[in-house]
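Have a look at the structure below before the remarks.
A single protein chain has been omitted; all remaining protein chains appear in their positions.
The letters A and B name the chains in turn, as written, and every chain counts its residues from 1.
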């Protein structure tokens, strides 16, 4: 079955460095099984671009929300701890 | 700094765009409506002491740029979650049924992500 349910997310950071850090933090972890869900992170200037592709809306919802949760931690850490 | 942005597409919906509206209350909080405690513990009488921290403010009391980003992400996450939940409900009605084994596997997989695939999710493990 194709991964036809997709969501593209763009998150603007203050600097390209911050966007690059976000990519490095998020990249290592497997999210859900590749048969059902794919996610790709790139930084484009100071924007973090995340592309999600999924088998259905339910899997997409779980995966997207989980990644946004992680991004919120990354942003909070940058704001409070750097 | 601009605001986050998301767009969705699927076989039956060419495109749906999510835009952040900074004037809307949904985009002015770090405490999202779809990221609270699970209904199970709330029903058991849980009082939520674990809300996210407030967005950081600078010396002039202004919310920092990254603090605003946290709020925007929180609102966007709620929008996306609500939208996809609604679509899931519709899909349920239509029953474009995946085969059962696949359905079950996905169920396990989601549980694995949220609960870390623990053998007995309801057990203490300190």
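Operating definition for what follows: a contact is a pair of C-beta atoms (placed from the backbone, for glycine too) under 8 Å apart; a residue touches a chain by one contact, two chains touch by 3 or more.
To be clear about the criterion, contacts and distances are computed from a predicted model.
Undergrad: Given the options "N(6)-L-threonylcarbamoyladenine synthase", "BRCA1-associated ATM activator 1", "General transcription and DNA repair factor IIH subunit TFB4" or "MIP18 family-like domain-containing protein", which would UniProt use as the protein name of the unshown chain?
TA: Of "N(6)-L-threonylcarbamoyladenine synthase", "BRCA1-associated ATM activator 1", "General transcription and DNA repair factor IIH subunit TFB4" or "MIP18 family-like domain-containing protein", the absent chain's UniProt record names it "N(6)-L-threonylcarbamoyladenine synthase".
Undergrad: Pick from B:21, B:58, B:89 or B:115: which residue touches the chain that isn't shown?
TA: Answering carefully, the residue with contact to the hidden chain is B:115.
Undergrad: Sort through A:7, A:32, A:50 or A:74 and give me the one touching the missing partner chain.
TA: Checking the options A:7, A:32, A:50 or A:74, the one contacting the hidden chain is A:74.
Undergrad: What residue numbers in chain A mark contact with the hidden partner chain?
TA: Against the left-out chain, chain A lists 21, 24-25, 27-30, 69-70, 72-74, 76-78, 80-82.
Undergrad: For chain B, which residues touch the unseen chain?
TA: Touch with the absent chain occurs at residues 35, 37-38, 40-41, 44-46, 50-53, 112-118, 121-126.
Here, only the chains that are shown with their structure count from here on.
Undergrad: Any idea which chain A residues touch chain B in the complex?
TA: 1, 4-14, 31-33, 36, 46, 55-66, 68-69, 71-72, 75-76, 78-80
Undergrad: What residues on chain B touch chain A, complex-wise?
TA: Of all residues in chain B, those touching chain A are 1-11, 30, 34-35, 52-53, 56, 64-67, 69-70, 73-74, 76-77, 80-81, 84-85, 87-88, 91, 98, 102, 105-106, 109-110, 112-114.
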